[in-house]
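Every protein chain but one is kept in place in this view of the complex.
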């Protein structure tokens, strides 16, 4: 098996999510990191590249230069991972898409709708693929849940309860991660963009339902913070289902509490990211079942997307790795990319953010979703 | 210790909540059930009374007659438990209050606001006490939580997430319990009245916060049902806290999922009724703690309201029993009744129901709470 | 329904288990406590009786006198509850059995084998019934488990893991409860008698297996303590199954951790007393199921032994209440007593204690069970 070649924009020393992308890419041995524009600071870029074993001539300061140079090389990168703050997604994404290089971009898509649409235009015009790392869709049981909904195990969906609660921004916090996330120019939004979009993405991914409208109450509890740190959202779905979504970064005691619960007229499922190797499934009128990753009773192929037997827990990195794994297969045409979040899901996320902001500014007015409805 | 004498209105053969009240009253040996108007059907009333050891001359068909007769007896009842469907609370409650007999009434207060105000008027005019059995306030850890909030363990409250999810009305269901609860004339409302009011009551009881306004989306998922079976509600509290409340009777897999989570700027608590002997408390920046009923670290008096040591689970009936226990002590002036839900809490619940209905009829319009604000 | 009349020996002010017996007897309204020899201290006996509403002429200082007097009364007690320390079970039990009064005795049966055999002889000679309150057999899911084993849901039983861990004797402790339990003259043994016998009883009750032999290592960790506070035991069962039992009163963090796990060649079950309303059942090769008290999928009659719907937790007192409930029905011939622990189970418990002591004194020598094998 020939490995694919990966480049990276952002993710230099001190960054967080870049390191996660690198582990995810490494995990299954399908990618080699060979190029990078790891930092806008030339010294940090060089040091970071050296640490990662990237050859000096493939460590760039400018991602524009990188896109051009790598596209020109016979051994140029197959794909680039963009792991910069949100407001710095569009410019490199467009550069690489224009250069015909596949893009794996961190979420949310951008800090503004204009940036998002520019990426969309570039993606449409390019032969290269665009993948957004809504990594939680990589969890095997989330994919299992999607299949169960699709084949009718839950019947007609009625109620969706999603939440993503953390507590790390309970107080005024200053560090590299907190700073850009709480600067509206860099992030575009607070909790709704950073984590709310994940919750919105997986509820859509699993339920297959289109969100027709939402009503949101955003709030900022920490004095001086310029973005929301708590969001309460009501959702109306196509087909009549109803939902709630709570995103918070001030919920003391919650580390990374992404939870999804879906109830239909025949069954219900409940899944929590902090304990991702199990999911509760209740067929109405029968005992609840504990479904486990790769475990008994999931049907054929229940060990897809897993590496090790049930009871040997896989976690966040393995789920993230499934995105990179699938991306490699998608690029090499070994799968059809149907499970990978792409530009449509990315724009849905941008609508979610914008709609939440608009609704909250207008006393929780219902905002309809123009993309589909 | 002399036992108090209890009468009961409703709760004949085939009823549910009447039996619960009787066990709750029996549990600690402070009450004797000696009189009843257990059914409007005279034969069932007599049979039910006989089964319960009520003397024939104190088994009444008419609660009006019962109120009069018991008030006239030297050994008349001290209090009456009213355990009829909601629309039949007001008439007996007023009769007994007018007769100077203490009233312990099941929740919600009534099926209509008019009925509620009539009870309020009677309660104000009577020397007798009025207690509403929001029984979940009787759980020791709910009372512990209230104390922790009051003494500042959580700091300033920011976010409240309450939910009460069941699945027993997932399909069209016909039995004595389901029938009156889904008949708007008898119940006044569906999930919001039957269980939503409990969630609203305990979040108010624990947080001590006044709800200034709410926005609600009620929904009926089961064809032909005339009342709501799912409710999504946003809440705004005095002091700036925000909350969500979800009540559902179609959440497949949930038996009696009353859950309360409260987050302040210094700590958070989480408690689930189905596992009521523990509560998670997280002081910000420290490990989460598992507080147990009567267990270590709760401070002096942590075994108030419990009968047996930690690790020996108490449940729903014991929590309900605490209401009857406290009611006996309140009537005999052994406590001040501060923990017992009374007419004010009952009217808050009626506002909650009415506001949910009005908001939902007007596309989730925010409804302000006129009682206090 | 006419209530049965109960007397009590022991259980005066300051006692623990007597109060539990009283609540258990009260819970379902089948018993009235009308007589007692509550304390050997005459003043405490009188005060305790008055508190409990026992008429002065039926408050006795001597249980011998009480047995005689109550047997002579037309309205004499139907049964007596014996809730004294272990060494004081035999004398009153024999007195009441000889008087033809049914005996409900706390466990273990006695402090010595001689006392135990004397009770056995009296029980055999009497028309009165003898019931031992191994109360944990009263939990509905424990009875469900017993039925599941009996009907083959687990297949042939292979492995039984039982444990009962507490931490309240982690340090030298002095109070009424600790004092007699750690005095070998009063208790006969430490952890193995106080809690180990419960674990042994429910594993026998559920599995239906006869214990052929055991090997035990008892240990006393607290300096100066005269009885065991930790016990490790291996078990060999009829039919070839193997088991382990751990009993400890020094397991820091465990409040009342009675746990039973049974594995057969077709399925396994796991149940913990601290969360008694659910049990995990795994049919081999299928997902684990969460069975709930009175919940879905348990088969006909799954709400026997419960008072309230699933999701409304019942606990220790309700389980204990089932013993009193069944005892009343047994006495009135409404059931056959098959689920009630009697003299045979009581003697099995005495063998268990004696065998543990003998094995441990002889370096964990295997001790065979002479009663059946």
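Order of writing sets the labels: A, B and C. Residues in every chain begin at 1.
Quick note on the criterion: a contact is a pair of C-beta atoms (placed from the backbone, for glycine too) under 8 Å apart; a residue touches a chain by one contact, two chains touch by 3 or more.
None of these values were measured; they are calculated from a predicted model.
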Determine which one of C:46, C:69 or C:234 touches the chain that has been left out. C:234
Looking at C:92, C:264, C:294 or C:349, which makes contact with the chain not pictured? C:264
Considering the complete complex, of A:274, A:336 or A:363, the missing chain is touched by A:274
In the whole complex, what residues of chain B lie against the chain that is missing from view? 280-281, 285-292, 295-298
The missing chain sits against chain C at residues 154, 158-159, 161, 163, 167, 170-171, 215, 217, 219, 221, 230, 232, 234, 236, 240, 242-244, 246, 248, 250-254, 261, 263-270, 280-284, 288, 363-364, 366
Chain A, residues in touch with the chain not shown (by the definition above): 1-3, 19-20, 22-23, 26-29, 51-53, 166, 168, 254-257, 273-277, 292, 295, 307-318
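In this text, only the chains that are shown with their structure count from here on.
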Same-site or different-site touching of chain A by its copy chain C, using the half cut: same
Averaging only over C-alpha atoms, locate the centres of chain A and chain B and give their separation in whole Å. 43
Any idea how many Å lie between the Cα centroids of chain A and chain C? 55
Using the touch definition from the top, which residues of chain C touch two or more other chains? 292, 295
